[in-house]
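Take a look at subunit A:
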Amino acid sequence: MKEIRIHGRGGQGSVTAAEILAIAAFYEGKYSQAFPSFGVERRGAPVTAFARIGDSFIRTRCQIYEPDYVIVQDSTLIGVVDVTRGLKDDGAIIVNTEKDPEELNLNTKARVYTVDATKIALEILKRPIVNTVMLGAFAGITKEFSLESLVKAVRKRLPPKIAEVNVKAVETAYEISKEVI
Partner candidate 1 sequence: MVLESYLNFFKKMVYSDVNKTGGWRTFKPIYDHDRCIKCGTCWLVCPEGCVVRREGFFQPNYDYCKGCGICANECPANAIEMVLEEK
Partner candidate 2 sequence: MLFVRCKECGAKLSASRCFEFKLAVNNLPDEELLSYGHRACSGCGAIIAVRLALKASGRDVIVVQPTGCMEVVTTPYPETSWKVPYIHVAFENAGAVASGVWRALKVLGKKTKVLVIGGDGGTVDIGLQALSGALERGENITYICYDNEAYMNTGVQRSGATPFGAVTTTSPAGKLSFGEDRPKKDMPHIVASHNVPYVATASVGYPMDYVEKVKKALSVEGPSYIHVLTPCPTGWGFDSSKSIELGKLAVDTGMWILYEIENGVEKINYIPTKRKPVVEYLKAQRRFRHLSDDIISKIQEEVDRVWERILKST
Partner candidate 3 sequence: MRDIVEGSRAVAEAVKLCRAKVISAYPITPQTHIVEYLAEFVANGELDAEFVRVESEHSALSVCVGASATGVRTFTATSSQGLALMFEVLFIASGLRLPIVMVNANRALSAPISIWNDQSDSTAVRDCGWIQVYVETNQEALDSVIQAYKVAEKVLLPFMVCMDGFVLTHTYEPVDIPDQRLVDDYLPEYDPPIKLDPENPVTIGPIADPNYYMEFKLVQDEAMNEAKRVLKDEDEKFGEIFGRRYGLIEEYGTDDADVVLVTMGSLAGTIKDVVDRMREKGKNVGLVRVRLYRPFPKDEIVRALKDFEVIGVIEKDNCFGFGGGALFHDVRSALYGKSNAKVIGFVAGLGGRDIPYWDIEKAYEMCYEARVKEVPDVVWIGVRDWFRR
């Protein structure tokens, strides 16, 4: 079982990201689960969302303490929130920033990846909403599910009006992230 934690701010679509992630894994033929941090967070406040991916039905319902992957949608959260907390040594963290991984000085033995998701989002979506971009990068980096499954998940979860442009964002991020590795 792989456990994923997503950090973002209220309004950035972190919960939706976790849901799309779980849906993509489901389309990949795996079992999955996504849940929010059950907070009362309002727009702008730090939020957390979770997902689990496994080969059998996921029974565990407790929070994720030792994630395999962490996605950080907004690098300004670093320092505000302990984004690497519990991250497994053999795991990975993907941060939305224009900086290089080393510049972040993250306290972790896990692999650190950076993606300038905001730039991609502004180019393609014309808005700084990075959740689908980060998922494209996640798919490219972790190979937990295919691009096809992710595209299918985006189309299922997002309203038709914005689905296609997000699919484009996902595809772009996926291609770039393959180069990152």
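Selection criteria: all candidates are chains of the complex that A comes from, given by their letters.
As a convention for this text, a residue touches a chain if its C-beta (ideal position, glycine included) is under 8 Å from a C-beta of that chain, and two chains touch if they have at least 3 such contacts; residues count from 1.
Owing to the predicted nature of the structure, the values given are computational and were not obtained by experimental measurement.
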item: Of 1, 2 or 3, the one touching subunit A somewhere in this complex; value: 3
item: Footprint of candidate 3 on subunit A - complex, ascending; value: 18-19, 22-23, 26, 31-36, 38, 40, 57-63, 65
